[in-house]
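In what follows, a single structure is set out as structure tokens and then discussed.
Rather than the whole complex, this shows some of its chains in their spots.
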């Protein structure tokens, strides 16, 4: 059975308590549950991980090389600044789908550019917690194509 | 029963014959069939339309105000230049999901910026014909939330 | 009797139904009526035309060379992107007054620059439907100077 890493970047642990007019009131625990459930229905195991530390996210991506078939990744604010995460994605060779709760292209100018998107399979942004489910759907399509 | 406008911009009529290493070999007819089929399974009618004319795409969006509940839109090259289409989306008040076959953020610099994304619900890019199915999934979620 | 072309660009056909907090609730039919009426009072015929197609606007400008003494033009979104309309204005040699319902200089950055203004006689922006009446007033002054 394939395993998918569900990776969450900085401040996403506060989800549901944080700016609900932008991100909605669903918590990270809720989202993880939704994605794990959908994963079960689709026959894959989903392993969630969140950290506010750029280095910890890199470490987790490195570690996942040995057990994950793909990654659904919401890099939060590191989306726009982290070349190190970009290199981590390239290094691991894992297919990564970038997801965002809010429509980053409709927010501040500095959130329009993603340093990670060019090395991801694709990007999904703007659909709240549904972005994660769409992301899982997308990574499953990618894995199916490859296998 | 809800109706969804499936709108395709310039050059997408050549799909499948055009740069298959970038866009794959599926034709527009194939994609329309896939989306219509999925629409039937989900209880919505999907009405496809393609044009190479910016004005015709605007006209179609205007027209759809009276019969569509939402739009899945691949604006092709007009994504990056058309303020007129942006205003058309705002004017109609219809929820629009922007989709792209290729990962526009991984291509030439001038394809990174979308003039339309800030007025769309969200953007999905990089998953080939699956981008359209994810787009339909996404617009259904949006309509469900609103109704 | 002089004839004035009253030219409207993309999405202006939706006027009155479109973002009333920005553009007011007057429809395009209302505006045309007001301008035609004022034209009659001032002894000129006003011929209105609207299209969402950049090419159709160019065609109309070309055609007007043979019968119009001047143009009042709200180019809508094409204001900011169309070098082709700019060249059309230069080619026809007709005096053109650029008008805008909203104050384009107070909106998004990309609406501050007009590609057409440098080849128009002048620009009037920000006075709602009154912008059109001021535009007619202005073009009459221009024609008077020339004749």
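We call the chains A, B and C, going by the order they appear; numbering starts again at 1 in every chain.
Here, a residue touches a chain if its C-beta (ideal position, glycine included) is under 8 Å from a C-beta of that chain, and two chains touch if they have at least 3 such contacts.
Not measured: the values here are computed from a predicted model.
In this structure file the full complex is assembled from 12 copies of one chain, 3 of which are shown.
The rule is simple: only the chains that are shown with their structure count from here on.
In terms of which chains touch, the assembly is arranged as an unbranched chain of neighbours. Of all chains, the one whose CA centroid is most distant from that of subunit B is C. Between subunit B and subunit C, the centres computed from C-alpha atoms are 31 Å apart. Chain centres here are Cα means. That of subunit A falls 48 Å from that of subunit C. The multi-chain contact residues of subunit C, meaning those touching 2 or more other chains, do not exist; every residue touches at most one other chain. Only residues 103, 105-106, 112-114, 117-127, 130-131, 134, 137-138, 141-142 of subunit A touch subunit B when the two sit together in their complex. The touching residues of subunit B, counted against subunit C in their complex, run 53-56, 58-59, 62, 81-84, 86-88, 90-92, 115.
Residue ranges on subunit C touching subunit B, taken from their complex, read 9-11, 13-14, 17-19, 51-56, 76-78, 80-81, 110-111.
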